[in-house]
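Missing here: one protein chain of the complex. Every other protein chain is in place.
Residue numbering begins at 1 within each chain, and the chains themselves are lettered A and B in the order written.
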Amino acid sequence: MVVPLRRGRRALKSGLTPWARKRSIWVFHINASSCNGCDIEILAALTPRYDAERLGVELVPSPRHADVLLVTGILNPLMKDRLVEVYQQIPEPKHVVAIGACAMGGGVFRGCYNVGKGIDSVIPVDLYIPGCPPRPEAVIFGILKLVTGEPKDPVEAVPLV
Amino acid sequence: MSEEAKAVGGRLGAVVETLMGCSVLQVDPAKVKEACAAVSSLPGYYHLTTIAAADRGDRIEITYFFWRGRAFLVVRTTVPKTDPTLDSISGILPGATLYEAEIQDLFGVTFTGSPYTGKRLLLPDSYPADAPPPFRTEADPEKIRKLMKLE
Partner (left out) sequence: MQYSPENVMPFGPIHPSLKEPEYFKLILDSGKIKEVIPRIGYVHRGIERAAQDRTWVKNIYLFERICGICSFAHSLGYTQGVEILTHFEVPRRAKYLRTIVAELERIHSHFLWLGLVGHWAGFDTLFMWVWKDREHILDLEEAITGNRIHKSYVAIGGVRKDLPDGLRETLLKELVFIEKRARYYSELVQSEETLSIRTKGVGGLTQDTARRLCPVGPLLRSTGIARDIRVEDPYAAYDELIPQVQSSTDGDIACLMTIRLNEVLDSCRVIRDAVDKLPSGPVRNPVPRVVPSGESCQHVEAPRGELFYFVRSEGKSGPARVKLRTPTLANIMTAIEMLKGRPIADVPIVLTGMDPCFGCMDRVSVVDLNKSAQWSLTGEQLRQYGIEYYRRHE
């Protein structure tokens, strides 16, 4: 039986491959000029206290193995090309999560001479997890929201920060 | 004001004053390397904490902070914006290399004899050489963002 591969942002909603992928989200994390706060909360989400790994979430070393791209940071000019390169290396279907206030629009650094307007000015973003930094619970909540489908109302997700 | 600061200042013909609670040696740009060498050869512990730069209108003020174990000993000089060159002290103190490279990028001061002369440390290579260095007062953050295609 040939199962058609669904492409695009709704790929995680139905089908055989997406069903399998729901239980094993492999994430690649890229720090695009971040202060490390969000990054250590992402890592803390994988450590035993919060343990995202029991949900199938695993941090992979290469973008080519990833399903979801986690981006933090303000994206300064040196990192811009790298981010686009990494995004292009991730195979379809892929999703991008912008974590933290900086990734969403510059955060507290907005207005600085080498701070851009957020990750979504460069690559399409599927989910935003606000916070400075968001708690590990918020990170896991966000990733699960991505897996179970987009919220009907963009502001439905209750922030945990 | 410490005795050793007075001694070094006397030898170099530099003005010694007390600012920020520590002894500050005001020297000419040509004598900076000699002053730093003199401070680093004083007996006892020394540590180059950092090299700071500030835009003072038509001049750039460069300050070398040496930590002597109980107090700072500061060497300060100014270079005109029309000719912002200084001798690098990375030959005497290799630890100064990155501090000088940072000032080079952000204030446009050239440190001759440093491994980073002519190279960029912090800013992208595509940052034009004729654009004002970002930390100078004449540099406008909006214009720089357009230059680096962030707008």
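Things to note:
We take it that a residue touches a chain if its C-beta (ideal position, glycine included) is under 8 Å from a C-beta of that chain, and two chains touch if they have at least 3 such contacts.
Owing to the predicted nature of the structure, the values given are computational and were not obtained by experimental measurement.
Within the complete assembly, B:Thr50 is the residue of B:Ser2, B:Gln26 or B:Thr50 that touches the hidden chain.
Within the complete assembly, residues 19-22, 45-50, 52-55, 63, 65, 67, 69-70, 72, 74, 93-99, 102, 105, 120-124, 134-135, 141 of chain B touch the chain that is not shown. Contact between chain A and the absent chain runs through residues 28-31, 33-44, 47-49, 59-62, 73-74, 76, 78-79, 82, 86, 107-109, 111-115, 132-133, 135.
Quick note on the criterion: only the chains that are shown with their structure count from here on.
Taken in their complex, chain B has these residues touching chain A: 124, 126, 134, 139, 141, 144-145, 148-151.
Across the complex, chain A meets chain B through its residues 77-78, 80, 111-117.
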